[in-house]
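Complex shown without one protein chain; remaining protein chains in place.
Right after this comes chain A.
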Amino acid sequence: MSTVHPKPGSAASASMILPQGSVAHRQEPLILGIETSCDETGIGIVRGSTLLANVITSSMDEHARYGGVVPEVAARAHLEALEPALRAALAEAGVTLAELDAIAVTSGPGLSGALMVGVGAAKALAVALDKPIYAVNHLVGHVGADVLRTDGTSIELPTIALLVSGGHTSLLLVRDLVSDVELLGETIDDAAGEAFDKVARLLGLPYPGGPHIDRVAEGGDPKAIRFPRGLSQSKDMAKHRYDFSFSGLKTAVARWVEAKRDAGEDVPMADVAASFREAVADILLTKALAACAAYGIPRLLLGGGVVANARIRELAAERCAAAGVELRIPPLELCTDNGAMIAALGAQLVQAGFPPSTLDFSADSTLPVTTIQA
């Protein structure tokens, strides 16, 4: 398809040592995607924009006793989960390795040691099979998940994308899935998912915090306590218009709960959980819709595990409807970290005629969203 350029000074020419860049089926490529950026080992298989398999093994239970993702625990779990997940995905898709047109893998951003497991495995698999490899951006992968929807609709661009998980909270402007993604803002401290985990701990709820906060918030008054919305004041607008901050919110909840306990009063758990959750949902959607308005883009796509939170989805639907913004949320199993979204983005790159990545790309924990393919 196209030539790859060896780095200056590399010992052998790229054509000698790289899997060749000819992808057999450019229109409906069969792609296997590998995702290991955080605590889910994801192997997905797609044909073009058709989902064939999406196997996710989570090490979440192993992190529960620590109250958050422990990078080394996650990385060890990836090493053990990879091969069984590969087997399961191939069986689920009913395809063989030989039929694959290319391998796609998350090269960043994410936890460095965790990313390296997937990158090392993907490269070795690509060489063993003599298949091209596409190193792709995890965040853009979340957006790419939307092409796998089975309701017959397809993603319309440009769109604003809000990607919220335990590992990231990012607001993107996506003009083109394979060539033009801009970071509008991101968290300057904790990810939103981390805030859920920390507040859950504070309330004596188990990890992961999201579903438990959701459960406890049931019947609570979201307006009972006015918790702060980080980076929402006018002084923040110059530098942090689309950035997020959740550490102040976490501290505010802790202070409020401590004051209640110090006064010997019962902590109204439902109200605290509902008010906290409201603060998170409010700031996320306020900023996302501000971006839609500012850029004149009446489309918002949600992605990331925190989308599983019922109130965030509900508030997104309300606010988008009120603002005349089309809301897109991929199916939940494609919102959490998964290999199918990585395969889907790989397929988009193949379909757009992009050459494969060279074999020397690195696992980059801070890969910018502008680097869609490494």
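Criterion: contacts are C-beta pairs under 8 Å (C-beta built on N, C-alpha and C of every residue); 3 or more make two chains touch, one makes a residue touch a chain; residues count from 1.
As a working rule, contacts and distances are computed from a predicted model.
Engineer: What name does the UniProt record list for the absent chain among "Acyl dehydratase", "ABC transporter permease", "Tryptophan synthase alpha chain" or "tRNA threonylcarbamoyl adenosine modification protein YeaZ"?
Structural biologist: Of the names offered in "Acyl dehydratase", "ABC transporter permease", "Tryptophan synthase alpha chain" or "tRNA threonylcarbamoyl adenosine modification protein YeaZ", the absent chain's UniProt record gives "tRNA threonylcarbamoyl adenosine modification protein YeaZ".
Engineer: Among A:175, A:201 or A:241, which one touches the chain that has been omitted from the display?
Structural biologist: A:201
Engineer: Out of A:27, A:153, A:179 or A:251, which is the one that touches the chain we can't see?
Structural biologist: Touches the omitted chain: A:251.
Engineer: Out of A:30, A:55, A:102 or A:117, which is the one that touches the chain we can't see?
Structural biologist: Counting the whole complex, the residue in contact with the absent chain is A:117.
Engineer: Tell me which of A:23, A:38, A:82 or A:320 is the one touching the absent chain.
Structural biologist: A:82
Engineer: What is the set of chain A residues that contact the non-displayed chain in the whole complex?
Structural biologist: Here the touching residues of chain A are 10-12, 16-19, 65-67, 70, 72-73, 75-76, 78-79, 82-83, 86-87, 97, 112-113, 115-130, 133, 201-202, 251, 254-255, 258-259, 359-363.
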